[in-house]
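The complex appears here without one of its protein chains, the remainder shown in place.
Coming up: chain A.
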Amino acid sequence: MKAWRGAVCSGDAVEEKKMVKSELAVAFPPTFSVSEIKNKQRRHFMFMKLKQEKRKQKMQLRKKRRKEREALGDKAPPKEVPKTIENQRVYDETTVDPEDEEIAFDEGTDEFSAYFNGLTNPKVLITTSDRPRGRTVRFCEQLATVIPNAHVYYRRGLALKRIIPQCVARNFTYLMVINEDRQVPNGMVLCHLPNGPTAHFKVSSVRLRKEMKRRGKNPTEHYPEVILNNFTTRLGHTIGRLFAALFPQEPHFVGRQVATFHNQRDFIFFRFHRYIFKNEKKVGIQELGPRFTLKLRSLQKGTFDSKYGEYEWVMKRHEMEACRRKFQL
C-alpha cells in the first residue's frame, strides 16, 4: 500500500467507507458493495480491508465469549457443537429403531433368515465381466482370500442368467460379478442366490495389497469377524445383512482378522484388518488385504434380471442428490 500511487485516494475511500458504514447503521442508503469498484487493485484492497475487519470482529466476539465462560465457571452453558453433515442429516423416516417389532418380524422371514438361523453356509462365486485385465484379475484373487469359501471363475462370455441356475444347483449362496472398465474394476453386482436380492454397486478407489503402506502379512484361512457401521435405514439394514451373509456365522477369534463395512454419507468403505489387543484400553490394527469403496446404485428383488426385475430401490440422482444432507443408507 505504501508504494501504491493512489494512496491519498484510498485514504479518502476508506474514510468514505467508514462514514457510509455508520450511516448504514442508521438508515437505508444504497449499500456500497466492494464488487462495484471497477479498479482491480482498489477493489482488492477494499476487499482485504473488509475481511480484516470481519476477522477482527470475530476475534473480539470470541474473546468476549471466552471471558464470559470463564467468569461463569461451572454454570457456563455447554459448548456448542459444530454443525457437521452428519449432525444436520435430514431425518429419514425409514430409520430403523432397534426395538421395532415389525422390522424384527420382517427380518425373521426375509431372504437372509436362512443364513441368520444357521441353516446355510456362505459360498461365494466371484467372476468378472468379459475379458478381464490384470488389475481386475488380481482384485478378484485378493477378494477370494479375504472372503472365506470363495471361488474365482473366468467368465468366458457366459450370460449371467444362465450361470445363476447352475450356481444354485451347486449350492452357492452368493454371486459376485466385478465389472471392469479400462482395465480397472468399477462396478459390482452382488446377487444372493437362492432367489435373493441383487445389489448393484459402483466400485471406486480400489487399492490392491501391494499398494498398501505398512501392511501386514497375507490373510490366513481363519474366518474374519465382521463390523457393519452406520447402516441405519431400512435400506441400509438390508444392505448390511447382505454383507453380513457373505461371511460365515462363527468367526475364528484366533485369527484376529476383521472385515469392516463402514457406511458414511452413502459411501460404504471396506477395510480388512488384523487386530491385536495391547491392553484392555488399546487395540492395534494393521491393514491387510484390499480396500475399496462402494456406492449403492440399485437394489433389485429376485436374482439378476435387469430388464424384467422388480427394482426395490434405484439411485435417481436428481431427486436424491439434490439435498446435501439427505442420505439413503
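Here, contacts are C-beta pairs under 8 Å (C-beta built on N, C-alpha and C of every residue); 3 or more make two chains touch, one makes a residue touch a chain; residues count from 1.
Basically, contacts and distances are computed from a predicted model.
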Record-based protein name (UniProt) of the chain missing from this complex, from "Protein MAK16 homolog", "AP complex subunit beta", "C-terminal-binding protein 1 isoform X3" or "V-type proton ATPase subunit":
"Protein MAK16 homolog"
Sole contact to the chain not displayed, among A:220, A:264, A:298 or A:328:
A:264
Where chain A meets the left-out chain, the residues are 84-86, 98-99, 103-105, 107-108, 116-118, 130, 157, 159, 204-205, 225-232, 236-237, 240-241, 244, 249-251, 253-254, 258, 260, 262, 264-267, 269, 271, 273, 275, 277, 279-281, 283, 285, 293, 295, 317
